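Only one protein chain is missing from this complex, and each of the others stays in its spot.
When the chains are written out, they are named A and B in that same order, and each has its own residue count from 1.
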Amino acid sequence: MADIAATGSAVAKRRRRRIIVNKRVAPYVFLAPFIILFVVFLIVPLLYAFDLSVYKSTLVGGTRFVWFDNYKRAFTDANFWSGIVLLIKFSLMQIPVMLGLSLLFALILDSGTVYAKSFFRVSFFIPYAVPAVIATLLWGYMYGPAYGPFAQLATAIGWPKPDFFNDQTILPSIANIATWEYMGYNMIIYYAALQAIPTDLEEASLMDGAGAFTYALRIKLPMIVPTIIVTIIFSIIGSLQLFSEPYLLINLARNVINSHFTPNLYAYTLAFTGQQYNYSAAISFVLGGVVAVISYVFMLFANRGVSR
Amino acid sequence: MPKDKSILGAGLDRRRFLQVAGASLAAPALATLPAGVARADDVVNLTFWAWTPGTQDVVNMFEKKYPNIKVNLQNVGQGAPHYVKLRDAIKAGTGLPDVAQMEFNSIPSFKALKALADMGTSGANDVKDKFVDWTWKAASDGDKVYGIPWDSGPMGLLYRKDVFDDNKLTVPETWDEFADAALQLAKNKPGTFLTDFGAADAGWIAAVLWQKGWRPFHVDGTNIHIQLNDPIAKEWAGYWQKLIDAKAVDTAPVWTTEWFAGLDSGKYASWITAAWGPTLMTSSMKASVGKWRAAPMPQYKKGDKIDSNWGGSNFSAFTTSPHLKEATLFATFMGGDPDAGRFWNTKEFLFPVQKALIEDKELMGTKYDFYGGQAVNEVFAAAENQVDVGFEFAPFQDYVNTQIQDELAASIGGKGTLADAFDRVQDTVVSYANDQGYTVV
Partner (left out) sequence: MSIVGKSTASAGFVRTRWLLTGVLGLYFIYTFMPLVYVITASTKTNPDLFTSFGLWFSEDFHLWQNLYDLFTIQKGIFSQWLWNTFYYALVSGLGSAVFATLAGYAFAKYDFIGKNFLFALVLGAVMIPQTALVIPLFLLLSKFGLLNTPWAVILPSLVFPPGVFLMRAYIDEAISNEIIDAGRVDGAGELHIFSSLAFRLLMPGFTTVFILAFVASWNNYFLPLVVLNSSEHFPVTVGLAQWYASAVSGSGGSLLFTVVMAGALVSILPVIVAFLIMQRFWQGGLQAGGVKA
């Protein structure tokens, strides 16, 4: 019996050894599926885009290699830089408002002092479930100058009809849509971070005599600063790439939204209407570079602020 | 006997190959179909991209007549998105359909891309005489046929009889009369406009300028003549600028739900549009049924009879199609078959391009309820014969349209006058043409 048992366990050990993955190899095995897909569907297209950007195809004359001409052109292209300036204005307007609200609501929900906490938490997240196409369609209707509900309400009260699509109001109008879509998403992130703070801190600070408000501001908030920084960076990256909302609203607001309103929209128009695929690729890379620079600069400031 | 390891691959040895080859050589006698078209037991599959509603019904008609050709109809977008997809496929080198809807204004662009097949080599010229002259010429180059005409859009004036009557307006016959009527209406009834000026409606702008004699493009090989900001355009811009500044016309975006509602409610008393305008109106406007009428487009000189065209499509085949003969057969049927033509007009209200239909007094005399019983086709039939030929679109018309939209809409938004906008468009289009390798003359 003992022999059989011994043999059995020896066989089992051999069997297990055969499928043991070496500890040094394991991380690569785990990473492989993701990295392969990442390379095929992200890196390869990127390399191809770069390849596109150093050539030039024209209706007359075919394709030729042009070194970095497209990039030189991008650096002096007023259409591109006006879009960047516009997005910087947009970001300064939209990000503080959206993240401010997210933070405020997250703190309120986390403090446990409101009624129907779960109800609010879930309902604020719902806009994230609405595709941008539909959200923009809906807000586009709501903004309607003649038949939208805001215009109807204004007429009923006797106020002049609000114009959501002029020079001054177009950025806030788009910012509103973006805020509506993503406030809940950021709020949940902050909420989770706040909830993760161990409760013994609360008891300790209460014993020290801190009120709820002070506790929230002085103790909890600083503890989630890393999370806040991450959301700011992702928001910056997102808003510098603004595309869907102006693309979907353009027919309602042609007087203020033009085909190069944002750099991404410009890249799209270049490729899909002007057939300037090469220049479009260069524009996308320069945009990516601008995004990287701005994100990096922000991270530098943020880290310096944190370490103080 | 050992299997013959021929280059034909594993499953087919020499004996069987000879059998099959012999069989196919023995059957050319089937003469029921035009030469070169697939035999009865070979089903040919064609892909056809089009957005016009009702197309499936006419495709069904074709499939019934030619049961060995199956057509897969796809709507890949209406207008601009459709052309984006075509260009994407051209860039990728694959994925083009066999046949696609191709508006008159896009033919030069796709010719420049060398994508359009010459259907003349497959017998398209046989149907040439069926079509109104200018439509055939606009889609072909001598014997080279790049499109079989489908419908056209001769311009006219659609107006609300009730609004005109209420405000004691007479139907304007000249543009001066039109301007007077606009100012009068704005004075008597603020909030109601004679029409909505679509600064971003590049197709409309081209059509109305066409009537005035605007000929912005001429291509000769790799030379291109570009004159978008000539005195004709500037005068036209000045005319509309005056009306806009006096608030005699609205400047709200066109082709939106609110704009349709405005036409339906009488906020806009008229629409300068093409023969297919009525199509869109009947399907989306319920309140104004019976209140619309059609009249000839206003003229610059009293008594003139100059008209222009907006839109209108063709059936075009692509060079990548492996079945050019079948594609040509399909295109000539869809555009030239009398029953198909009748369907397009009676069911989809498209304006016909077949001479036989335009000369059909009964068809042209159909009374439409939407127009209070008016035989609207007669107005447009007359216009069709007055279309001033010789208008050339650019080989990069989509780019031009985007520039026109950007700049003219910007003027409305406050950046200078419409006339200034034309100058800006001229500059960007010239530099684009140079950039694309053309010699601008």
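Assume a contact is a pair of C-beta atoms (placed from the backbone, for glycine too) under 8 Å apart; a residue touches a chain by one contact, two chains touch by 3 or more.
It should be emphasised that the depicted structure is a prediction, and the values quoted were computed from it without experimental measurement.
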Where B:V43, B:A287, B:V389 or B:V440 are the choices, the one touching the absent chain is B:A287
Which one, A:S173, A:N186 or A:S244, makes contact with the chain that was left out? A:S244
Hidden-chain contact residue, picked from the options A:Y55, A:W81 or A:Y141: A:Y141
Contact with the hidden chain, among B:N60, B:Q78, B:T346 or B:N385, goes to B:Q78
Even though one chain is not shown, chain A touches it at residues 13, 16-17, 19-24, 26-31, 33-35, 37-38, 41-42, 44-46, 48-49, 52, 101, 105, 108-116, 120, 122-135, 137-139, 141-142, 147-149, 152, 180, 184, 188-189, 192-193, 195-197, 199, 202-203, 206, 212, 215-216, 234, 237, 241, 243-244, 248, 251, 263-264, 267-268, 271, 277, 280-281, 284-285, 287-288, 291-292, 295
Mind listing the chain B residues that contact the chain we can't see here? 49, 51-54, 74-79, 81, 85, 88, 91-95, 255-258, 260-261, 264-265, 279-281, 283-284, 286-287
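Assume only the chains that are shown with their structure count from here on.
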In the complex, chain B touches chain A at residues 80, 84, 87-88, 91, 112-113, 199-200, 222, 251-253, 255-258, 261-262, 267, 395-396, 398-399, 401-402, 405-406, 409-410, 412-414, 432, 435-438
Considering only the defined contacts, which chain A positions touch chain B in the complex? 58-61, 141, 144-147, 166-167, 251-256, 258-260, 269, 272-275, 277
